[in-house]
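Heads up, one of the protein chains got dropped from this complex, but the rest are sitting where they should.
We call the chains A, B and C, going by the order they appear; numbering starts again at 1 in every chain.
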Amino acid sequence: MACATPDEAVAAALDWVRRSAPSSWVRAAETGGASAVRQVRTPDEYRTWYPTLAESGLVVPAWPVAYGGLDWAPAMAAAADRALRPYHLPRLNPLGLNLAAPALFAHGTEDQRLRYLPPIVRNTEVWCQLFSEPGAGSDLASLSTRAVRDGDHWRITGQKVWTTWAHLADYAVLLARTDPDAPKRAGITYFLIALDQPGVEIRPLRHLGGEIDFNEVFLADAVVPDAQRVGAVNDGWRVARATLSGERQMVSGSGSGGVDRIGGAGAGRLVRLAKERAAAVPGTGWDDPLVRADVTRLWAEEQLRAWTNQRVRATVKAGRAPGPESSIGKVHGSDLNQRIQASAAALLGPGRTTWRAAADAWSDAVEAYPDGMPAEVRGALRSRANTIEGGTTEVNKNIIAERVLGLPREPDPWEGKPWREVPRG
Amino acid sequence: MACATPDEAVAAALDWVRRSAPSSWVRAAETGGASAVRQVRTPDEYRTWYPTLAESGLVVPAWPVAYGGLDWAPAMAAAADRALRPYHLPRLNPLGLNLAAPALFAHGTEDQRLRYLPPIVRNTEVWCQLFSEPGAGSDLASLSTRAVRDGDHWRITGQKVWTTWAHLADYAVLLARTDPDAPKRAGITYFLIALDQPGVEIRPLRHLGGEIDFNEVFLADAVVPDAQRVGAVNDGWRVARATLSGERQMVSGSGSGGVDRIGGAGAGRLVRLAKERAAAVPGTGWDDPLVRADVTRLWAEEQLRAWTNQRVRATVKAGRAPGPESSIGKVHGSDLNQRIQASAAALLGPGRTTWRAAADAWSDAVEAYPDGMPAEVRGALRSRANTIEGGTTEVNKNIIAERVLGLPREPDPWEGKPWREVPRG
Amino acid sequence: MDEPFGADVGELAATVFADSCPPSRIRELMATPAGYDPEAWRRWARETGLPGLGVPAEYGGLGLPLPALADVFEAAGRTLVCAPLFSTVGLAVPLLLATGDAEAAKRWLPPIAAGTLTATVALPDAAAGEPAVTAEPHLWNEWRLSGRVERVVDGATAGLLLVVAEGPDGSGVFAVDADESLTRTPLMSLDLTRRQAVVELLRTPATRVGTDTTGLEPALDAARVLLAAELVGVAQQCLDVTVAYAKQRVQFGRPIGSFQAIKQRAADMLIKVELARSAARHAAAAHEADEDPAVAAALAKAYCAEAAAAVAADAIQLHGGIGFTWEHEAHLYYKRAITDDEILGSAATHWTRVSDHLDHAF
Partner (left out) sequence: MDEPFGADVGELAATVFADSCPPSRIRELMATPAGYDPEAWRRWARETGLPGLGVPAEYGGLGLPLPALADVFEAAGRTLVCAPLFSTVGLAVPLLLATGDAEAAKRWLPPIAAGTLTATVALPDAAAGEPAVTAEPHLWNEWRLSGRVERVVDGATAGLLLVVAEGPDGSGVFAVDADESLTRTPLMSLDLTRRQAVVELLRTPATRVGTDTTGLEPALDAARVLLAAELVGVAQQCLDVTVAYAKQRVQFGRPIGSFQAIKQRAADMLIKVELARSAARHAAAAHEADEDPAVAAALAKAYCAEAAAAVAADAIQLHGGIGFTWEHEAHLYYKRAITDDEILGSAATHWTRVSDHLDHAF
């Protein structure tokens, strides 16, 4: 799609969608909006059709054509994005786009980009992240997974955890320790690892909601060609920073599982829930002044969340560096979402504590647990992780205090000491 | 008053009061209670009569006779105390009783006790505390005021702050540095200093409420006889601990200025205030569900505060060491009182932001500021200090976490280093 | 009974629960249909008299006062013991005694104390808009109950159901034998360590238990106090587990418990735990001394539920990722706190009761 201006980009994008997207989806979007689209389209159907969208280049219009993009100027890409939003064509492969791609752009070789970026865009190679370890959470840089050189390959041994979609993924970005005698950040290397190999075992990890969104990944002499190393040996921490900020963004402010973020924002939904509750059980919903006040503040804070993000975007658009307001999204958004989800569940009253179980539930209550769980309860439980995943609130507040407010760092007796000597776990 | 049992102690105490206290006070107390007493008795009248009470030994019945007490068993003293409470005969000279006396009992010489305790009990020698310094607040042990030996005297030079009643006091307990080359806690000595001498200058310190409850005290070659040293040279920190715990208790849970603690507890008064407000301006007081909920919780928390103190007393009474519940009084009580006072002021609505000034106010608005300030506003402003005085909430929570919950201390690179070398101020 | 409960009943209970219901065992029972082990219950009856703690001696129990029972429930809350403890000991026995029906007591209390009968109370949650069960007289002392109770603790397993229903002459307590014609549908419970069920009654035969209903609310308040005590145990356990973890978990070369961000939070948790304990203990004592036991019970139920939920959420947070896993116990305590909050009236309901008290108190 050769265009020169945002307007042309918008026109081209709309034209493409109307011509190439299944007409039933287009009609649904143009008439009924989000919910209508979900009526006529299953996630599987979308996933099957997705490569067609990718071929158009509209998934990453600002990327070079060689990588699956259209080489459009940021303004054009943004305009097209906005124009396409009503058609609900969400990007797939988020960890590929938000974690692997930034690392490849920043530190990958041209060969690596040509090899890995197009399948990411097409979603034909799904990616996940192998960073966190049981012993290295907040202190990620203390990770213990070892990578030992073996000719033109590396052999990886260790345990990773909190990997989303690992069981569906083909590749992972991996951080492993290549020099235990260097200070913790100076002995880490960044790899791209294929998951379909004998040395990789993926185990499901059930979270407190009873569902399995995460995995543990056990690496026993897993093999990675040196050609799949990103950046220099022992320079992996620098490479990772590019992707970490990516994750921050992805997690920040985003609603949690159990809440359909397409169908109306969290707090607006909360208001509706409160009104439904008031209709069902007078005095316990929107008609209870305490509920009304609580819900009103949550709605207001969600507005403030959005208006703050607008400020950040406006600053960036104006070519200026965003200020402190850009640093609070994750900490405030995660806390806010937790409170929104908890209020939603509380509006169910006693109904949040029991639900109808599938008939065969009782063969194994744990297996059956999530079936029939009210969406609000699922959301409330899932959201407990919001203040932990992507950096705990406590750690993030310290980072804000130091990097944004400039407060002095704490004396660290281990500063600069070899990783091997620092207590862990 | 020779008694052997609590009942006898109660009888003796009541008998003494009815015979020796001004009959108008007794009548007022027995008929109208606290407020009635305040009708018939000015603070000055009480202070003038107080030595008579002291002579009876009932101020400190558990103390030895030689120090101004009655040598009663704790149970007897407690019983008499309870019996006298309705007569509203508050103890005066709190810093003498709660700070100087414990130090003298724990580490003073018999001569010092005989010399200083009786006038403390009689309130004929009023005491204050010279501990905190501008540069040594939370980190009191880093104090800089120097004491240099000069024959059988010491010469004191430095600045103290946050001394209550210094301008009314005759004596002060003083911490001064006697060995700058020792670690901070190991170079401090504990003195008793007479304030009426050339080397002592007392300046009033206005707090944010516009009132003067505190002083700064400047010491320039002030003189203290070595006979007024308590405990060994450089052993003052250990001596101070006895009095510090005393202060903690005094501050803990106690209501703040501006609220008449005799006339009904803070939160009960808050409920009445809310009801008055509802009567005055419908919809803005107890009849506003949000106010009602807020006030209810504050009242409930004050109950919990009281019930927790009861648990502590019961444990002590049973001869067992009080548990964790005894450690939370200051942190919770100060925060609670702050919230109670803030709610009380908020109940005045816009009335909390202005008041009628004395006619001559405008000669100096700052001088006139506190005149006519509503009691609730005074309380709200004064209570801001509750979470700072007697140890900040932040420091106290760290102490609770370490001493009560047993969490590990932070690495302190200055541990054991000479005071002289440690950064300060 | 080899080892009857005595003075330090709380500690004794703790030992019993720890021995016979360790975390590993709770994980097993959580997955079973019944959710608890009937055999263990009967064994406890023989060995410790647990089921009969509140049953007067004349009926084969230990006749412990509420403060002692509260200590047992605090211990139960710490271990999340899977058993019909609350339904039988916390709900049914106090209600049965409150009816003052000697016949009923003679008939049901001995088997309850012996552990051969478990019981529960079926009471629609009016505050949640659930309609009352209706009772119509049949013949003699026989009645017919109709209605539906959405959530009955151990409703699927209890041998005896005490149903609070509306008769022609006001509300009363009615006994329904588990063998009678009623539908009991087990529900999936947020808190898998304490099961609930829907109970549907359609002209179900029942016998009336007592006629004096003045003891009804006090009995329910006693049950609320026991829930409050249980919630204290829940919160205390969350604090202890968190502190232990903060001592051994190392990040940045230090135990995370040495960081002030953790210390400040842990101190806040302790404050909530101790205030909650003061609330529950005072309420239990007040119930005996009956100095305004109703307000004390309402305050305790409301405060302890909120405190326990908050402390449990903090426990999940301070454990980081591991606290978010199913394998870790933190979520079980969080869910117990949420669930207890909704049993016998939520915090909102009980705060309102406290406010109503203040309408007149000052």
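Assume a residue touches a chain if its C-beta (ideal position, glycine included) is under 8 Å from a C-beta of that chain, and two chains touch if they have at least 3 such contacts.
Here the structure is a predicted model, which is why all the values come from computation and not from measurement.
For the chain left out of this panel, the touching residue among A:240, A:328 or A:422 is A:328. Within the complete assembly, A:297 is the residue of A:47, A:149, A:297 or A:356 that touches the hidden chain. Checked against the full complex, the one of B:20, B:144 or B:284 touching the unshown chain is B:284. Touching the missing chain, out of A:206, A:241, A:311 or A:424, is residue A:311. Against the chain not displayed here, subunit C makes contact via residues 259-261, 263-264. Mapped onto subunit B, the footprint of the missing chain covers residues 132, 134, 136-139, 142, 161-162, 205-208, 210, 280-282, 284, 288, 290, 349-357, 361-362, 364-366, 368-369, 371-373, 377, 381, 384-385, 387-389, 392-394, 397-398, 412-414, 422-425. Interface residues of subunit A with the unshown chain, by the touch rule above, are 268, 271-272, 275, 292-293, 295-297, 299-301, 303-305, 307-308, 310-311, 324-325, 327-328, 331-332, 394, 396-398, 400-402, 404-411.
Throughout what follows, only the chains that are shown with their structure count from here on.
Averaged C-alpha coordinates give centres for subunit B and subunit C that are 43 Å from one another.
Centre-to-centre separation between subunit A and subunit C, using Cα means, comes to 40 Å. Residue positions of subunit A with contacts to 2 or more other chains are 290, 413. Annotation for subunit C: residues 254, 259, 262 touch two or more other chains.
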